[in-house]
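One structure coming up, written as structure tokens, with questions to follow.
Missing here is one protein chain; the remaining ones are kept as they sit in the complex.
In order of appearance the chains are A and B, and numbering begins at 1 in each one.
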Amino acid sequence: MEKLLEIKDLKVYFELKRSLLGKKRIVYAVDNVSFDVYKGETLGIVGESGCGKSTLARSLVGLNDITDGNVVFLGKDNLAKADSKRWHALRQEIQFIFQDPVASLNPRMTVAEIIAEPLNVYYPKMKDEEVLAKVLDMMHLVGLSDNQINRYPQEFSGGQCQRIGIARALVLNPKLIICDESVSALDVSIKAQIINLLKDLQKKLSLTVIFISHDLSVVKHICDRVLVMYLGNIMELATKEVIYKNHHHPYTQALLAAVPSANPKVEKHKHVKPLEGELPSPLHPPQGCVFSTRCPLADDGCKSARPELRYMDDGALVACFKA
Amino acid sequence: MVFSKRIKETLGVPKAKGFWQNAFRRFSHNKLAMVSLIIILLLALLCVIVPMLSQYSYSQPDFTGSLQTPNLKHLFGTDGLGRDLYVRSFIGGRITFEIAFAATVVVLLIGVLYGSIAGFMGGKIDSLMMRFVDVLYGVPFLFFSILLLTLFGQSLMLSFVAIAAISWLDMSRVVRGQTLSLKQKEFVEAAVIAGVGKWKIIIRHIIPNLMGVVVVYAALVVPNMIVLSAVLSFFGLGVMEPMTSWGLLISDGSQNMDSWWLLLFPAMLMTITLLAFAFVVNGLRDALDPR
Partner (left out) sequence: MPILEVKNLNVSFKTIDGVVQAVNNVSFNVEHGEVLGIVGESGSGKSQSVLAIMGLLASNATVTGSIKFLGQELVGVNTKALNKVRGNKLSIIFQDPMTSLNPYLTIKSQMTEVLMLHKGMSKHDAVIESIRMLDFVGIPEAKERIGLYPHEFSGGMRQRVMIAMALLCRPELLIADEPTTALDVTVQAQILKILRDLQTEFKMSIILITHDMGVVANACDRVNVMYAGQLMESGSLDNIFYEPQHPYTQALLASIPSLEHEVERLATIPGEPPNLLALPDGCVFQGRCHKVHQECKGGDVVVQDFGAGRFMKCNLMQNLTNGINQGITSNVVVN
């Protein structure tokens, strides 16, 4: 399979403002992350808040600076080293869909202006009729009707706003779409509509999608492979089948067990103890395995050395001494 | 925009009601604010036409009829030089409004541009620009005005420059703060990802969304300017006799308390104006920031 994105030793650190005499404090948001994204697949990235999944997503579109590492796009462009000119060209290929559909649309612009904006930037000479035709195409593609074209975002519900956001992201025919919690803010019945839409579009336009979410059931529904993150590190990366049926990492196990099922009988017979404690501060990640402070299997070895990612028999990549 | 017109032509879909139309609708539901706005407009109109239509001149003394109490011929009475206070009050109002509005426009232009650039650029440029504002804050306003006026002689222009020069500072701070919070908004990030350049982002995404706050703040600045210009006049700086302003009239009136009308009428007009502005500001705030 052809690689669209090769991420090697990616580090995204944030420096906190130093207090007058204090030491420099660094947030290790994404720490030494390596993985590949294949053409045409949907890769899910899951984890709890603070695990670095959003930071990772944002650094792939240049919203966060990359501290170190390589992110190679289509075998030639290194995003980590790209200057602003290069980024400008790359943005046609990599687009982003935001979490809050309403906040991601400028309230002073009409639907037509919002969807046409990327076209205006990259094809300034395009004729009005052509722009309009393209905008209408996009609107039909995401299920909006012609008579909505001259309205403002406030007149739309969250679901419709997300459709507008998707149309804007697709208007330049990108190769890679990054969805950062793109359905999390939507109501159940609307969420299902948008999930189906994303799935259809991915197939129709043969897009590659990185789908970031904290909701494991949604990820299961939409993704081919899943990457589990914890405190800026990859815990496990495997196909959907492995992650949801034969996962290796105790954190994947704990995460899945914590999702309440919409089935009272399953819930009644669930006797797992919830994971104890909370996420350690990314300012002071644990010395050994980052999950060792909460892991039910952790021993002294886990607390002193950090496990490397290694392949399992079924092709899964797992960072755990006990797996 | 042209594009939306084109859409209307080809698709027959009219442009929906925008932010300002909706804001105006909400504003018009606020009776107190609407009445206040009408009062302000009415006063402004009177300031224009009363001196034009009146048979009396604001400057021509009439020593035979000095210090008349209000009567049918002179509605507000006359001053020590026998000039009609009715005409003088409105010509004073005209000057006061002129200074206030001109200063507000300058404050808006400088403040919005300066603040939005500082806020959007961030980092070192922002720090540098804001430190400059801090330094200007340190200059004592009255001292500065007096210095200007004594150095360059009294003139309307100069008192107005003095007021504007010091008043854009607040505006730029407000705008910078708003810009900083707008910059974090997802739609600005979306524009960055859509490849929109820095200047275009400021013009298309930041400034239109600032306008709500700016309008409210501008409506707050106008009455401040009225008071400031009155303060300057009170100290004898700014407008020169025989021309007058509310500040000057009040200053004269307060030195001559036996002729109560000399203080009462100009003070009343100014108070009504300031109150009306306060209600308008309230109405604007509700209309432009619904919730």
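The definition used in the following text is that contacts are C-beta pairs under 8 Å (C-beta built on N, C-alpha and C of every residue); 3 or more make two chains touch, one makes a residue touch a chain.
Here the structure is a predicted model, which means the values were calculated and not measured.
Touch with the chain that is not drawn comes from one residue among A:48, A:77, A:128 or A:224, which is A:48. Across A:14, A:38, A:122 or A:244, the residue that sits in touch with the chain not pictured is A:244. Check A:27, A:190, A:212 or A:298 against the missing chain and you find that the one touching it is A:190. Among A:120, A:217 or A:239, the one in contact with the hidden chain is A:217. One chain of the complex is left out; on chain A, the residues touching it are 48-49, 157, 159-160, 187-193, 195-196, 199, 214, 216-218, 220-221, 244, 254-264, 266-267, 274-276, 278-279.
We take it that only the chains that are shown with their structure count from here on.
Centre-to-centre spacing of chain A and chain B amounts to 49 Å, using the average Cα coordinate of each chain.
Across the complex, chain A meets chain B through its residues 61-63, 88, 91-92, 95-96, 98-100, 103-110, 112-113, 116-118, 121-122, 128-129, 131-132, 146-147, 149-152, 155, 165, 168. Residues 1-4, 6-8, 10-11, 13-16, 18-19, 185-187, 189-197, 200, 204-205, 208-209 of chain B are the ones touching chain A in the complex.
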